[in-house]
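The other protein chains are all here in position, but one chain of the complex has been omitted.
On to chain A.
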Amino acid sequence: MSTAVMSVHDLTVDIETPNGRLRAVDGVGFDAVQGETLALLGESGCGKSMTAQAIVGLLDPVASVSSGSVVLNGTDLVTASRRKRRAMAGPELAIVFQDALTALNPVYTVGTQLAEPFRIHRRMSSRAARAEAVELMRRVGIPHPESRVDAYPHQFSGGMRQRLLIAMAVALNPTVLLADEPTTALDVTVQAQIMALLKELRNEREMAVVLITHDLALVAEEADKVAVMYAGHVVETGAVAEVFSDPQHPYTKGLLESVPVHVARGSDLASIGGTPPDLASIPSGCVYQARCPLARDRCVAERPVLHQVAKGRAAACHYSEEVSR
């Protein structure tokens, strides 16, 4: 049976701005399960990337985790020492960034950069680490790895660079792999190849994958479970098939209805009215109240908590039973 290898609980991230503190991530929680892909789904600015950065400990200096825990293999990453975190970065927790075109260091060969995890964590000789780098390049499908290992990042295409970043992330067989919009910088055909590669590697190395994305189609195809985020909150969780066929939160439902399927030419596309709240003025009740068709007095007065609505399903809505109607 599936086991949660990483549990995020009540994770809260605040940003210091000249106009005061903003809460970018508020009480986010989810479990990453070995061999499964969990999608963190949400629109730009909903806090999904910041959640990922908080987990790997690479938040910008203005942002900080103010409460919550991220327990991975028995260690709470939030309270762990810097040294402990560094030791875990690579062998236990790895991340694939979205900016594939600029994430590699332009002045070092890709071989040097691919060898780095082995040099840092396994203290391998440069020759042994180089051999591992070639092997990794072969594994992620880069042609002629023996000669390409000495090439520089600018000599690779965007898709190949993303493959290199994935190779680097899986180098030490991490327990959990975070993929932060791994395909947004790439064109669609390359996207499919990259996602297929990620899935293969996940199955082969039995990693738990957390896929951060705004792409509903990607979630439907690639993920086993989904956590829908809105304005720094997780508003709904569950198995992808169930959530997509029977959403229990009005925001999820709105998102799904916005996907154009068999729309007649000339008719309006469905959309969610309004815009997400400014982080500086998040309402005290439900974060979705301003755009919600079901909103009423209770939604203004009381913030709904994420509660179980069915087996393996949770939603943060007072009237979730009305959503499916």
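The rule we apply is simple: a contact is a pair of C-beta atoms (placed from the backbone, for glycine too) under 8 Å apart; a residue touches a chain by one contact, two chains touch by 3 or more; residues count from 1.
Note that contacts and distances are computed from a predicted model.
K.L.:
Match the chain absent from this complex view to the correct UniProt protein name in "ABC transporter permease", "NADH-quinone oxidoreductase subunit J", "Ubiquinol-cytochrome c reductase iron-sulfur subunit" or "Sulfate adenylyltransferase subunit 2".
P.N.:
"ABC transporter permease"
K.L.:
With the missing chain put back, one of A:6, A:41, A:89 or A:255 would touch it. Which one?
P.N.:
The one listed residue touching the chain not shown is A:89.
K.L.:
Using the touch definition from the top, which of A:127, A:154 or A:311 touches the missing chain?
P.N.:
Answering carefully, the residue with contact to the hidden chain is A:154.
K.L.:
Which listed residue (A:104, A:179, A:209 or A:286) would be found touching the missing chain in the intact complex?
P.N.:
The missing chain is touched by A:104.
K.L.:
If you put the missing chain back, which residues of chain A would it touch?
P.N.:
Within chain A, the residues touching the omitted chain are 56, 58, 86-91, 94-95, 97, 99, 102-109, 116-117, 120-121, 152, 154, 165, 168-169.
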